[in-house]
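Of the protein chains in this complex, one is absent; all others appear in place.
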Amino acid sequence: MEFLSNVINGISLGSIYAIIALGYTMVYGIAKMLNFAHGDVIMVGAYVCFFMTSRYDMPVVVGILLSMFVCTVLGIVIERLAYKPLRQATSLAVLITAIGMSYFLQNAAQLLWTSNPKVFKSVVGDGGIQIAEGLYVSHVTLVTIAVCVIIMIGLTIFTGKTKMGKAMRACSEDKGAAQLMGINVNTTISITFAIGSALAAIAGVLLCSAYPNLVPTTGSMPGIKAFTAAVFGGIGSIPGALIGGVLLGIIEIFAKAYISTEISDAIVFAVLIVVLLVKPTGLLGKKISEKV
Amino acid sequence: MDKGKIHEVISESIIPERDQNKRPVLECSHLGITFGGLVAVDDFNLTVGATEIAGLIGPNGAGKTTAFNLLTKVYQPTRGTILLDGQDTRGMSTMQVNKAGIARTFQNIRLFDKLTVEENVKIGLHNQIKCSTVSSILRLPNYWKTEKEAHEKALELLSIFDMQDMADYKAGSLPYGAQRRLEIVRALATNPKLLLLDEPAAGMNPSETAELMENIRKIRDTFQIAILLIEHDMNLVMGICEGIAVLNFGRIIAKGSPEEIQANPTVIEAYLGKKKED
Partner (left out) sequence: MKGKKTLNKTSKNNFITMGGLLLVYVIVLILKEGGITTNLINGQLVPICAYMIMAISLNLTVGILGELSLGHAGFMSVGAFGGVFVGTLMQEVSDSKVLCLLVAVIAGGLMAAVAGLLIGVPVLRLRGDYLAIVTLAFGQIIKSIVNILYVGLDSEGLHVSFIEKCEVLDDGKLIISGAMGATGIRKLSTFTFAFIVLVVCLIVIFNLIQSRTGRAIMALRDNRIAAESVGINVTKYKLLVFSISAAMAGMAGTVFAYNYSTVAPTKFDFNTSILVLVFVVLGGLGSIRGSLIAAALLTLLPELLREFSDYRMLVYAIVLILVMLGTNNPKIRDFFAKMFARKKTAKEENANG
């Protein structure tokens, strides 16, 4: 039973990683950049939701929607101000800018909301379901998994069927050709950032519902792990983000349960290195061959 | 394989009379590669004599550059064998093939852009003039000796194309033609037995091309090496190649002297398409 309970908890944690990883992977697929500030957008989303629901006593739904709205705008603004001018620059320059943006968000949050931890009230309440003896699953866990499934299905339909989704895939294949086909590349990139950031807000709310300690650096470690998950599954691939995220979550929970909490991170990263050694472009990543 | 054995030259070979001992430096047999179901090069048989200038021509997308990539192991061939001076290059890496004696230039120029012209040539001399990392860091006498040697050798090689004066320029800042010439010098610096030139005259004007033809001959005569070149400029190919192979859809469709190739109906068809029956 303990095993089963760990699996469920792992899938739940992994679902959060997967939702964050989606933001990384979509942005990477289209803009070919590592958006290091993504983890901090999660934190902003969690703070917005916290203030709306705990301070101003708004309904949870309004809190979540507002937090998604704020993060979406934030994502678009970050992209326009900091990343768009660097479209032609080296990937390292973009990476450093993204790191700068991450520092900026963390420190701005610290100034605005101080570094005192906030206790986040779970958006789905504290209860849970006793499925069987020794198998208790909290509501947050179930909701997280359900939300992740819904998002995955939604995104798959969006990228596969809608015009915008097709434009995104076209841009990630070849920006120049996409532009020649009449696709507005800038708008497409902005929309990708918008979707990724809205997802980050959801991830932030879910993350803090499960682990209620909210500080300005809340987003950074889950951000790094989710990024790892995206690479694990093959960066640029949406199903890859799901598989990578869930696997990472399960490995982490199992390492915590059966080995040691302190070295669970080391185990997660060690597994990542081994996977990359066997499959250098991740589980579902495309093989890139250099043209000579 | 017995190293001393002189390889029998197969009848379809294109070794010129000039090659006294008829010793081939390159023998490919049944070479081929498949990219995920797509047969890019198939049944590629080619022999190049030790001091021959040979041409590999064919329409765009025929697989010429792929053939070069197979010879230099940028791609590992799916099938077939490559003998370089009698030595099987099976399992070798690009680096090992170069050490064994094949040097090349690239269709889309691949210089070390941020380094100077002289440094580019010195990198070509990497396996010719050696100095250990430790003696370099400690600046032992061997370092100064080899650096001087490399400097002199680099200038000497650059003088083939009269490029000594450009030694200090960044390779990336050179004009196009000079970049192509520098790539040839860099390849020569590795002391090859066989030099592969991928479209050496691309982007050059007629007078530059004429000069290049002279220089290719000069290189062969001075260094006594074999040269295999891919080129679309038929004046150059017909002007300097002693033997020509024509590639179409990944297969060699004709081999022979320039005159034979020019008269070959299959070749004409490959280039111009089938004549309409009317």
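The letters A and B name the chains in turn, as written, and every chain counts its residues from 1.
Criterion: a contact is a pair of C-beta atoms (placed from the backbone, for glycine too) under 8 Å apart; a residue touches a chain by one contact, two chains touch by 3 or more.
The shown structure was predicted, so the numbers you read here are calculated from the model rather than taken from an experiment.
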Contact partner of the left-out chain, one of B:154, B:174, B:204 or B:229: B:154
Touching the absent chain when the full complex is considered, from B:167, B:234, B:253 or B:268: B:167
On chain B, residues whose C-beta touches the chain left out of the figure: 72, 74, 93-95, 98-99, 103-104, 106, 110-116, 118-119, 122-124, 126-127, 129-131, 133, 136-139, 143, 146-147, 150-151, 154-155, 164-165, 167-168, 186-187, 189-190
On chain A, residues whose C-beta touches the chain left out of the figure: 28, 34, 82, 85-86, 88-93, 95-97, 99-101, 103-104, 106-108, 110-111, 224, 227-228, 231, 235, 260, 262-263, 265-266, 269-270, 272-273, 276-277, 280-282, 288, 290, 292
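The working rule: only the chains that are shown with their structure count from here on.
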Chain A and chain B, separation of their C-alpha mean positions in angstrom: 50
